[in-house]
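Quick one: the structure is below, questions incoming.
Up next, subunit A:
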Amino acid sequence: MIDNHILAPIFVQLFTAIIQLMFWRKTLTQRYLSVGGSLVGLMVAFRLFGRVKESGILTLNAANWDAPFGIVFVADLLSVTLVLLTSIACFAVSIFSSVGLSRQRMLYGYFPIFHFLIMGLHGAFLTGDIFNLYVYFEVIIISSFVLMTLGGRKAQLEGAVKYMAMNILASMFFLTGIGILYGITGSLNMADLSIRIQEVQNKALIGITSCFFIIGFGIKSAVFPLYYWLPSSYHTPPSAVAATFGGLLTKVGIYAMLRVFSLIFVPDEFTRTLLMVIAVLTILTGAFGALIKTNIRRLFSYLIVCHIGFMVGGIAMFSKIALMGAVFYLIHDIMVKTNMFLIAGLIRQLGGTMDMGKLGGLYRDYPKISLLIAIVLFSLVGIPPLSGFWPKIFLFQEAFAQHQYFYVAALIIGSFVTLYVIAKMWSEVFWKNPPTEEEIDNRFAPMPPYKKILMVLPIALLALVTLYIGLNAEAIVKVADTISTQLIDPSAYIDAVLGNKTD
Partner candidate 1 sequence: MIKNFLMNLLLSAIWVALTGSLYYTNFLFGFMLGFFILWIMNRNEADQRYFYRVPKIISFAFYFLYEIIKANVQVAFDVITPKYFFKPGIVKYPMSARTDFEINLLSTMISLTPGTLIVDISDDKKTIYIHVMYLTDPETFVRQTQTGLERRLLAILR
Partner candidate 2 sequence: MITLEAYFDYVILPILAISVMLVFIRLFKGPAVVDRVVALDLIITTGIGIITVYSIRSNQEVFLDVAIILALIAFLGTVAFAYYIEKQKDD
Partner candidate 3 sequence: MIDIVLALLSTVGALSILFASIGILRMPDFYLRLSVTVKASTLGVGLLLICAAIMFPDVSVTTKAIAIIFFLIITAPIGAHMIGRAAYFTGTPLWKGTIVDELAGMYNEETHELDSEDDDDEDDDTPNIAKTEEETE
Partner candidate 4 sequence: MELLLVLILGLLYAAGVYLILRRSMVKLLLGIILWGNGANILIFVLGKITKGSPPVIDGAYKVFQDVYADPIPQALILTAIVISFGLTSFAIVLLKRVYALVDSDDLDDLNTPEEEDI
């Protein structure tokens, strides 16, 4: 079914950013535009989600050229779910930024670039063309570079250099992969590729090609042994930026893996084993790293790595149940990780630092905010019945069914370490009295009430979504079910894109 609304989320962000650029250095206008644009984007995303959920996969042939000749945009349930989640995160971060970010940064284009980033994410989720996906990846990375360096502090720049180098490396692998893929199939449309790749005689070559995508997306999603950029950099930018990154960027890698490996390179035995080994080592690496970090954001960074492993494991097992687990975890993770970094920002406003040793007493001083944060923390840990719990059931189920005991062990270790470090963080940051010798640089207390509300509101909003995911898991399970069905059997996707021509 062809539908022009597919591109609406992208264009809403694009025009928001362009209009903001026209109001260069008018930060108040930009703030209103940002929140307004995000809200419109959110509504558009909801609408699109509703349509796709009702009427199945929608497609749009850009420039009116039939697939595979033009660039096609495809809204299947996976895409629109991610678009919706991104829009929610965008809305929350947008509110948070409007009070949590220094005016200087706003003066130098924070908001337009933020919206370009969101646009890139939407584009990546919606496009049905592999090279177009590459372009969106580039939009994403360049805007993330800029956001990461915005402010230009030393640590930021140091982080940015590493972040940048390795992300460009990822793009290179991705681009090389696309080149080879085009060389063997002569096509770039993913649905078309899905068909053409089966006609290629040289199966070894397909295996080789898939490796480039594994490495490219592997770097993006920060899996072992390609993850280094993430812990090198995620602790450096402003929290609103880190929230966008932490919640969304690595997940694009996971999305791309889901898409490419379901549609083009259906994982063979080797790929699955490889992905599984990667998944297990990623979980362990993230867990080990998280154990020793005392800075909240560094800790969260390693937790991102750890949990990416959960999802990669789901992809590695590549069955309906496993993908349901991975997709559910993806949905949960986007909301929670975004929120975690917003929370880190809030904590920083409250306590003046992100070092657990120097923090303390937040539960005493801000009990209600602390409880709100607790909900998010528990969701992250996967305390049932909160959101992180449900996908693990699927993952355990499938891991046992496929006799992936290392993965089971890794899941347990990863979950446990998450529980432990989060409990430790709670104990240090919220329970412990703050060390007396240091003066607390509390920037929250002197804020006017409306600012305080605007700062907590996005966290509460995301926490609510998280609670919804956890308490109404049935709805999410159904979505994940449909998504994973579509992933396992991409014929619906292919028909929707090429439909008129195949028959």
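A word on the picks: all candidates are chains of the complex that A comes from, given by their letters.
By definition in this document, a residue touches a chain if its C-beta (ideal position, glycine included) is under 8 Å from a C-beta of that chain, and two chains touch if they have at least 3 such contacts; residues count from 1.
On a predicted model such as this, the values are computed, not experimentally measured, just so you know.
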{"item": "Complex member in contact with subunit A (any copy), out of 1, 2, 3 or 4", "value": "4"}
{"item": "In the complex with candidate 4, residue positions of subunit A that touch it", "value": "131, 135, 138, 141-142, 145-146, 149, 151-158, 160-162, 164-165, 168-169, 172, 175-176, 178-180, 182-184, 188, 235-238, 295, 348, 353-355"}
